[in-house]
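Have a look at this one.
One protein chain omitted, others in place.
Each chain gets a letter, A, B and C, in the order it is written, and its residues are counted from 1.
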Amino acid sequence: MKVLYFSWMRERVGLTSEEVETRAATVRDLAQELAVRGENYAYAFENLAAVRVAIDQEMAELDTPLAGASEVAFFPPVTGG
Amino acid sequence: MKVLYFSWMRERVGLTSEEVETRAATVRDLAQELAVRGENYAYAFENLAAVRVAIDQEMAELDTPLAGASEVAFFPPVTGG
Amino acid sequence: MSVSVQKQDFNISAEMDALTAGDRDIGAVVSFTGLVREMTSAGAITEMALEHYPGMTERALADIETAACARWPLQGVRIIHRYGPLAPGDRIVLVLTASRHRTAAFEAASFLMDYLKTKAPFWKKEAGPAGSQWVDARDVDDAQAARWEAPPDAS
Partner (left out) sequence: MSVSVQKQDFNISAEMDALTAGDRDIGAVVSFTGLVREMTSAGAITEMALEHYPGMTERALADIETAACARWPLQGVRIIHRYGPLAPGDRIVLVLTASRHRTAAFEAASFLMDYLKTKAPFWKKEAGPAGSQWVDARDVDDAQAARWEAPPDAS
């Protein structure tokens, strides 16, 4: 699965994207797996309430199942317009 | 006093403006004086509910006093924009 | 704050640039452009003639601008209204509002159009194959204008 990071999630993790092998059932499970990969990840995921997610380029929730997903993106609340 | 006509009031009366000598107390009194000047005026003023008025270039009502007025305009409801 | 009543067409980009020039605290600009529609309730038209009341028109538009500026925090307002003969597709009116945030700019532009429709002395006459006729005022325009009589927070 491809995992992307944007805005300060990208800066904290230090990556724009990476390939991740996971059996996580939900977005929240995936976030918790990633959070223990190192200090940079722990910092990025320290407050899940401030994290938004998209699955295959559609907005999703932390409890959305990951079954069949090929691309997951983590980012803060959007600030365009 | 200068009296102006716009839109179909102008077409019905057949004038864009005229000088009128009057002692009419209100716009309604003036309209009634004008209405008996001829068929063209009678036609223009036949339905006062469809007539709007401005006194010295400010929107007014039929019952607004004419005291001190130098310019009165009659026209249908506006349709700009 | 600026009002023009003119025969000639206008350029929206140029007007917007002029309105925002030198003010880097503007975050939102809303424009409304009114165009002559070909199809009317009386069929297809070939011309739309706009008559107005010179002197009063400028005054009424300036009053409407003043009312908008008293009600919303605007950094700029521009109204241009054309008169004379126009064709289907032609621009009739431009309203521009500039503010820090979008809500004020949107609301003020909507307010300006509602007031302009009911308070500015313009009259439209449509002409087509079947002859010409003065456009009737629409009750819905009075209703639109009336909604601004209530305080802004009541909506």
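Going forward, contacts are C-beta pairs under 8 Å (C-beta built on N, C-alpha and C of every residue); 3 or more make two chains touch, one makes a residue touch a chain.
Note that the coordinates shown come from a computational prediction; the quantities given were computed from them, not determined experimentally.
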Displayed partners of the chain not shown (whole complex): A, C
Selected from C:L50, C:M113 or C:A137 as touching the chain missing from the view: C:M113
Touch list for subunit C against the chain that is not drawn: 11-14, 16, 20, 24-39, 88-89, 100, 102-103, 105-106, 109-110, 113, 144, 155
Where the unshown chain meets subunit A, residue by residue: 4, 6-8, 10, 54, 57-59, 73, 75-81
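Everything below uses one rule, namely that only the chains that are shown with their structure count from here on.
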Category of the chain touch graph - line, ring, star, complete, other: other
Inter-chain centre distance, subunit A versus subunit C - centres from mean C-alpha coordinates, in Å: 48
Length of the line joining the C-alpha centres of subunit B and subunit C, rounded to whole Å: 26
Touching two or more other chains - residue numbers and ranges from subunit B: none
Shared interface positions of subunit C, touching two or more other chains: none
